[in-house]
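The complex is shown incomplete by one protein chain, all other protein chains being positioned as in the whole.
Coming up: subunit A.
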């Protein structure tokens, strides 16, 4: 009827400065990013699960792969270090929430301290992951790869406290070094325009000689039995497998070969934990930027510490993803 009169509510809705769903623009966009990034990670984990179906009867057992803890050399401590890493990341999430909480109370000193602790936690986590990678790449006991790409590992039955257990033996302890006829091809001793990768530490025949000389050493393949253990072959079968099928001696892991089992395991380990580690790294960088902004008083002048809240969301998301990576890579 009267077009010149606008009600107050209408002006409030369309006049600008209104927040849909009570969330500010930046926060909402951070959530949109997180949802899409969560889908990326679920895609990776789904690909990992899919590939696992392919090798479901011979997938490496994480407990046997990740057994190392820094400074405790030679001890088998499955899961302990990963659990520690998980705890560090959750802890740094907590300091982040405390920083956000202090930001709500406009307490600059406390925000500074908690942001600093969060950065330290993130740095410890990234460092731990680097160490974990280095240990994984370095390798443990070594193995022999067959023509079909299967992995044969070595060990012997050891009786401790009346229980007989299969204990792994390193290829360094088995191999009998023979006069080597094969030298690493470098540019200086061969064709200058051709390179070859590092040669394996031993040849298959050196391993075979060692296996034949040590009566108690057995080979185990990757097939899981009903109890979820890897199958240990008989002595005759062990010798036969290495002699007939042994192709390449493998120590450590890279994208082509992997002493722990199927190559895909290493590929996904590098890909998924690497992608997550990259997220943690960028999170630390973002946290450092915000940390300096806090010190410089940017948010004090702006009158709101919402920026801390936004990077906080990202930081918690990194923690959230790790919870899933931890479950699907190390537990299941």
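Note that in this section a contact is a pair of C-beta atoms (placed from the backbone, for glycine too) under 8 Å apart; a residue touches a chain by one contact, two chains touch by 3 or more; residues count from 1.
In the analysis below, contacts and distances are computed from a predicted model.
Only one of "ABC transporter ATP-binding protein", "AB hydrolase-1 domain-containing protein", "Cytochrome C oxidase subunit IV" or "Peptide/nickel transport system permease protein" fits the UniProt record of the hidden chain, and that name is "Cytochrome C oxidase subunit IV".
Of A:25, A:53, A:71 or A:192, it is A:53 that touches the chain left out of the display. When you scan A:43, A:127 or A:297 for touch with the missing chain, the hit is A:43. Summary of contacts with the chain left out: across A:146, A:203, A:258 or A:273, the touching residue is A:146.
From the options A:138, A:282 or A:327, the residue with contact to the unseen chain in the full assembly is A:327. Interface residues of subunit A facing the missing partner chain: 21-24, 28, 31, 34-35, 38-39, 42-43, 46, 49-50, 52-57, 63, 78-80, 83, 86-87, 90-91, 93-94, 96-98, 100-101, 104, 146-150, 227-228, 245, 304, 306, 309, 312-313, 316-317, 319-320, 323-324, 326-327, 330-332.
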